[in-house]
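A single protein chain has been omitted; all remaining protein chains appear in their positions.
Moving on to chain A:
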């Protein structure tokens, strides 16, 4: 294992200085194994010992697991080769721009509108005296909106008017003053031709020349290439900036903000629907992840309930549920999101003068960005959204609106049924073969697939014992435990602190996953890595159950660069036990930082086998699945 490990650390291009301790001498950070391996492996294990530790030495794995030793070197190299470009991108920050939709809404009630009151007070008719309880409604005040088309036209005109300032604004950051001016003048000149204001245009054009001449030094600063680019951008309404990013998006992992980049955070805040206050004390190492004051989001979003016009109620509800933690777990969140989208598509009607494909994609994007504000997307949701957008983009143009809508709704149903439900069933079928009478199975947290496996095995009449390992603060294991005990399984419940004691008796470890990355890393609920490592140390096989739609081509070596930060209050306070809240009053101290991570990454070394809808595979085969699966199914 030693050669492998060095290979990995050396190949990591950037040694991240960890914020917990003062900078260590550089050679230490290279030669030392990563922190997470410390508790299990002695600092310098002998090679033979390592061989024993490898999964092939286990009693399980007659199936497909190749001897990990000689393969891994090879694989790692190839994996790094294949995926290094994506990795580079994954570090670069990106933003998704939302089209400004609020303009229409804001303008629709502007005072300039034609507004007619239905009845003047004098002509107010007497309401009939009725002994019958049913009463009549009398309209006393009316807001008269112009019919749809004229309103749209009005909105369009507003947009046209706004167009110029917007494009100028985007240019402001990139181009020098002279360029901007030249550009404006050029635009004006072009427009003037249509308006038949020849004289003015010519003078303006001459101005362009002079102004460009008088400030050559400034213009020279930026390369000519950039100048061209910006002019193109101006002509197609700030699209130039986004175009290359779009290309990149296709092969890059889901774009995420780097939250330590202040300017981008500011920009994101401006267009955010949910008002979020950034937490002040954040752990240095995780500054690039979003962390908000958790109490502030929900009330604010709630008060805006009626003001978010473009948001569909179903999407809004799901967002609220994400935010308040009412729905959690990768599959459930994905299903809830898709069901909300389905509702939204059902109620959708294409606005006049727009095409369904483009407008619906924009609509879905705005929903997605709203959901991201409520809680960062999981990888599985990212895949699902990609699927949906791809389906929308590939809709035949000839389809009528209702047909297109029903096709999309069927697609969503199909995704839920095939990619989630059916694949869970297949996984259950595979995994049950690994459970024998007398087994002691350990699971961590609450995974929906693992629960199904256990229940199914129980239904088949197998006799086994389940150890449910749980951890604060979510204590999801208790819910799982409750359901298992109800069904009559014999269970043990313990917290992750005791995992090393209980592991001696365990024969198999079943784990769920939020995602499996293409280097075999399992990205899952925090604590999973710890359980997997302990199991590995005790030579207990670790089986990870994960649907193939959760696989992602990204490569992640640690759980730092992508993760999610939970509510720090959740770990500093114990609900219902006021007397042990020792941290009361300390939370806002400058020198205290609380870290509540949601996910962690388990290196593939500790995973014996991944059970997915395509069968049981070793972690090294994940890239194959990612490649084939993508081509055949997700993108079809």
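Heads up, the rule we're going with is that a residue touches a chain if its C-beta (ideal position, glycine included) is under 8 Å from a C-beta of that chain, and two chains touch if they have at least 3 such contacts; residues count from 1.
Operating definition for what follows: contacts and distances are computed from a predicted model.
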Per UniProt record, name of the chain withheld from view ["Translation initiation factor eIF2B subunit gamma", "Phosphatidylinositol-glycan biosynthesis class X protein", "Prolactin receptor" or "Beta-hexosaminidase"]: "Translation initiation factor eIF2B subunit gamma"
Among A:183, A:301 or A:491, choose the residue that contacts the chain missing from this document, as touch is defined above. A:301
Going by the contact rule already stated, which one of A:185, A:373, A:411 or A:451 would touch the omitted chain in the full complex? A:451
Which listed residue, A:186, A:283 or A:332, touches the chain dropped from view? A:332
In the complete assembly, which of A:180, A:317, A:456 or A:539 touches the absent chain? A:317
Residues of chain A (touch criterion as defined above) contacting the omitted chain: 115-121, 124, 126-127, 129-131, 133-144, 299, 301-307, 309, 313, 316-317, 320-321, 324-329, 331-333, 335-336, 413, 416-417, 420-422, 424, 446, 448, 451, 479, 483, 486, 576
